[in-house]
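Let's turn to chain A:
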Amino acid sequence: MKKTLLSIAATLILFFPLSANAAKTVKIGFINSITGKEAQIGENLTNGAAMAVEDMTAKGYSVTVVKEDDGGDPKNALAAYEKLVTRDGVIGVVGPYTSGSANVVASRADQYNVPLLVPAAAKEEITMKGYKNVFRLNAPANVYSQVLMKAVAAYKPKTVAYVYAATDFGVSTVKTAQDNALAMGLKEVANEKYQQGQPDYRATLAKVKGTNPDLVFLVSYDADAILLMRQAKEIGLTPKAFLGAGAGYTTAQFAQQKDISNLVVSATQWTDDVNWPGAAEFSKRYKAKYGKEPSYHAACAYEAMRIMIETATKAENPASLRTALKAGSWNGIMGPVKFADQSGYTNQNNHPMLVQQIQNGTYETIYPAQFSKKQLVYPFRR
Partner candidate 1 sequence: MKQLTICAVLVIAAIALPLLIGNNPYLIGILITLLMMATLASAWNIVGGYAGQFSFGHAAYFGAGAYTTMILLSLFNTNPLVGMAAGIGVACLIALVTGSIVFRLRGHYFALASIAVAEIVRLTVLNLGFTGGAQGILLTDVPFFGLDLNSKSPFYYGMLLTLVVTLGITAYLRKSKTGYYLQAIREDQDAAASLGINVALYKNRALLLSAVLTSIAGSIYALYIRFIDTSAVLDLRLSIEIILTTIIGGVGTLWGPLLGAVLLVPLAEVLRSNLLGDTLFRLGVVSESSPVGIFLKDGLAHGHVLVYGIITVLCILYLPKGILGLFRRGK
Partner candidate 2 sequence: MSGHLLHIDHVSKHFGGNVAVSEVSFSVDKKQIFGLIGPNGAGKTTLFNCITGYYPVTSGQIAFNGSSINNRRPDQVCRLGMARTWQRVKPLCSLSVLENVMVGAFASTNSPRKAEAFARDQLTAVGLDDHAGKPAGSLPIGLKKKLELARVLATRPKMLLLDEICGGLNHTETEIILEIIRKLRSSGITIVFIEHDMRAVTSICDRIVVLNSGQKLAEGTPAEITSNPAVIAAYLGGGHNAQD
């Protein structure tokens, strides 16, 4: 009995805060999906954030980052946030990645009054509820479809087909795409939602081909994008444009598959050919360090972590950090950043999303005009 009590006591001690370190370092929490279904994207965020910590340490900032894994589970994300703010005593938190987790954590942030900077979760609601302590760097999901539709609007397409992953992001992106399409007078000819990870989409694509759409609007993560485009080529699906929202169409891996990816148009939060300060250099260093191209998630995480470290160091406590985040403005690899209250959003960075097209194996920014060097190639051709 004594032993049992002792071991219970020992376990409980783990959950209580110990006296803080004496050294004057700023302490920041980072919640991410290191394991679970979203681990692949989580890794990009891990890498981006790690680079930010490295860079800032080199600049003389003294920072401790407490990393937490939520495995994509909102319950774990909440536990992680509560641990960070009550046990570890961080003054600000970067993360979480998944929309579900970010939603849950965001709804608790005002209760604990510790600022949360969301680097890459796309769900609109996160910054639409008026939470004072929730800031978001990236553009929300509706912007993806907005910019994509705007980029092709000038060419007057008539019909559109949707093929998208059955996920929160997939469904909400297509919803806003439908609103945009309605405004442009596009007719919807197919709407196919699929479960991720299937090996065979040929029947679905053949069905879409039968409706002969001008635009095929796709939302896919991961390598699903490659599968879909491979099979689209096999089936001979050739619309006037493929519009890809979602990370699957913005990876270097996808661009390398030249015979299937050429001329695919996609929306992204970030590219390395954009004229934002440090973007190209970040890409180069990231490649050297991790042996692969940075995704926009990596860039978002880098910038979010950099802003958090910079601001948190000047701030003494969570309250002044919140004020500083609200008041500050930055200009880095994600372009100009300012957390503003506008059109229903609170503390939302009005991040300009980019539209890019793969031309001969490289991503070329084609919209909006002020960031782009190349023109959209339309219609699509094999």
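Rule of thumb we're sticking to: a residue touches a chain if its C-beta (ideal position, glycine included) is under 8 Å from a C-beta of that chain, and two chains touch if they have at least 3 such contacts; residues count from 1.
Here is how the candidates were picked: all candidates are chains of the complex that A comes from, given by their letters.
A quick note: this is a predicted structure, and the numbers were derived from the prediction, not measured.
S.K.: Which numbered chain among 1 or 2 touches chain A in this complex, counting any copy?
M.R.: Here chain A touches candidate 1.
S.K.: How about chain A: which of its residues touch candidate 1 in the complex?
M.R.: Residues 11-16, 18-19, 21, 34-35, 37, 66-69, 71-76, 78-80, 82-83, 86-88, 100, 103-104, 107, 111-112, 123, 125, 129, 166-168, 170-172, 193, 195.
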